[in-house]
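Structure, as structure tokens:
Here the complex is missing one protein chain, while the rest keep their positions.
Letters A and B mark the chains in the order given here, with residues in each chain numbered from 1 onward.
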Amino acid sequence: MKKRLKLTDISREEDSQLTEIVPDDLIPLPAPYDKPGWPADFQQLTADQQQRLVCNLDGFVALGLPRPRNEAEEKKYTELFISGMNKLLSRENNWTFLQPLLLSLDYCARCQTCNDACHVYVASGKNDLYRPTYRSEIFRNLVSRHARRRGKLRGIFGGKNVDLNWSTISRLYELSYRCNLCRRCAQACPMGVDNGLITREIRKLFSQELGWAPQELHEKGTVLQLKVGSPTGMSPDVLRDNVAFLDDDFSTSIGFNVSTPWDKEGADVLLIHSAGDILSFPESPAAFSILCQAAGIDWTLSSEIGGYDGVNYGLFYDDIQLARIAVRHAETARKLNVNKIVMGECGHQHKALMTVADRVLTGDLNIPRESAMTFLEDIVFSGKINFDPSKNDFPVTLHDPCNIVRNLGIVGPQRRILRYLCPQFREMMPHGVDNYCCGGGGGFSVMSGVNFTNWKVNIAGRMKFKQVLEAFSDRPGPEVKKYVCAPCLNCKLQFRDMFSYYRAGEKSGIKCGGLAELIVNAMADIKQAFISWEE
Amino acid sequence: MPQMDLAGQKYEVDEHGFMQETSRWTEDVARAYASLENVKELTADHWKAINYLRSYYLQNGICPMVRRLIKETGFTLKRLYDLFPNGPAQSACKWAGVPKPTGCV
Partner (left out) sequence: MISGIFWPVFVFSAIALFVIGTAYRVLSLSRQPVHLRWELSPIPHVKGRGSYGGSDFEEFEWWKGPRRRSLLAPLAYMAVEIFLLRSVFKNNKRLWPFSLGMHLGVYLIILTAPLYVAVAIILAGGMPSSDTNSLREVTYVLGVTGYLLGISGVLGLLVLRSVVNDLRSFTSASGYFNLAFLGAVFLSGINACLSLPDFTGTVGQYAKDLITLDPTISIPFLLSLHVIISILFLIYLPWTNMSHFIAKYFTYHSVRWNDAPRDAKMDTELRRLMGRPVSWSAGHVQADGDRSWIEIATEKATDEKTP
């Protein structure tokens, strides 16, 4: 029986974990995944790590916050947290999200209608800690007493006061990285309250006021991107070298002469991939090059810093970094004088650049921005390429990246492509704008923390993995090769981690890849199979 | 920053045990990492991959694409996993003393 968590537990001063996650609590997976290898394969924190790092939440550590050296340091950060809350409520500092934040803080009816919409909460076996309202309500409570007028009165009348101390802020920091920001709960809310937004605002407070952010998102993420060009560390030279290598390699392996254009001024299309694809899923950028070439698109890649990696981790935790990167993207396009920017298969790039940054890209930075989904759909149905769908005659299911589907409403184009090119296409349930997040959203797919990967594959991704298995339940054996089409790099990374953890390739023959690969695989003019099933 | 004992020396590593001071790497460090993953002996094939990874990293500041590693060494991916139990990124890079690849990889 699980222990109930009270809101006030977050400020418990003793250095203990708030909750323990045990495999028996989690929702069951279908066979052969019904017997968890965990906790045998669970990476326990070492004594040294427990000594050095804050680990007072759930036994998992995503952030590796160093323990405070003394009380003065605790006090300093607690005070910064208070000033941060005030800045979140100020027009100067937070005009970007002030209205949505206030609406979400002030109008929650505490009806818990959103709870069951959350894949993390449900997959955890309904652990109180992961309830989408748990962190929001705590934050709401803190804000109303420390950053609002009439705070005292609210405090008395509202009851359930949460103490603000080091334990509160350090736990809240870690807890703000237990939500994928998928906003499925916001869809469920009758009031339109958005717990995903509140979570992001909490992360933002920590980043912009306390200077706390996950290394993978900040130092090795946005900072590196602004400096070197990409969070992967790929400089323009390495980038061109890599893509040239891939052009060459794929030309040989599939017998189709691929050549990727660079920095072509006045091109119709500037395609900005998520650069990690080049390193981790090179079939994806190669497929785009092949398709653009075969369809006669006037296109180019950029090798300028800010122009070749479409990721924008700022979306996950920091408005300033978000704006800095979005501006760089748009500047690259303006300099190249292209007609439009086309997103790579990357969900958060879509959302960051197409909508969230829309009101930052003023004047001549407002260059039209197109989704990879409509871009590919146009190519597929242009009649310029001959297809033989029988080449894709294996079970295929489609994962809906939250940022492309739930958040941007791009639902149909990818489906029309798959229905045309994949005879065994089947939907997951639920799908479309009601989909579940893969578990890698909100920056998690690039974060491994200390033992965070364990949490990602066992809890955050559990619902999705279950959905995938169910979509393929008619052909469960590993002898039937199956393809999860996930048109988003972050989703693919999460699937890769999950499939490797559960050994889904070996046990069920499941592989994950993007959309462009399936299109190229169906091209009648390419004799070699493009998709390789070798693990 | 955590420390780790490898071949009788202390090294700064990240939370996953990846070396942070690439320049201090020695072949003994690679052997020490390998033995932690129950690989008792490093063969010529291991060294071929490790040396390639290292020299690529020192030149370019990041690890090479797996596809390039495969091409340069002539090993299949399966062979790489046989050599390095946790694969090219999690084992080979670590043994070669270069930082863990990050950023959507």
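Note that contacts are C-beta pairs under 8 Å (C-beta built on N, C-alpha and C of every residue); 3 or more make two chains touch, one makes a residue touch a chain.
All figures in this text were calculated on a predicted structure; none of them were measured in a lab.
Considering the intact complex, the chain excluded from display touches A.
In the complete assembly, the contact with the undisplayed chain comes from A:Val405, out of A:Met85, A:Val120 or A:Val405. One of A:Leu175, A:Ala357 or A:Val450 touches the chain omitted from the figure, and that residue is A:Ala357.
The chain omitted from view is touched by exactly one of A:Phe60, A:Phe256, A:Phe281 or A:Phe375, namely A:Phe375. For subunit A, the residues in touch with the chain missing from this view are 4-7, 63-66, 80, 83-84, 87, 91-93, 95-100, 102-104, 106-117, 128, 131, 133, 137, 157-160, 183, 186-194, 197, 207-213, 215, 218-219, 222-223, 226-227, 319-321, 323-324, 327, 340, 354-360, 362, 366, 368, 370-371, 373-375, 377-378, 405-413, 432-433.
As a working rule, only the chains that are shown with their structure count from here on.
A separation of 28 Å divides the Cα centre of subunit A from that of subunit B. For subunit B in complex with subunit A, the touching residues are 2, 15-16, 60-62, 65-68, 71, 76-78, 100-105. Of all residues in subunit A, only 48-49, 52, 64, 216, 220-221, 224-225, 228, 230-235, 237-238, 241-242, 245-246, 249, 274-280, 282, 311, 445-446, 448-450, 489-490, 493, 534-535 touch subunit B in the complex they form.
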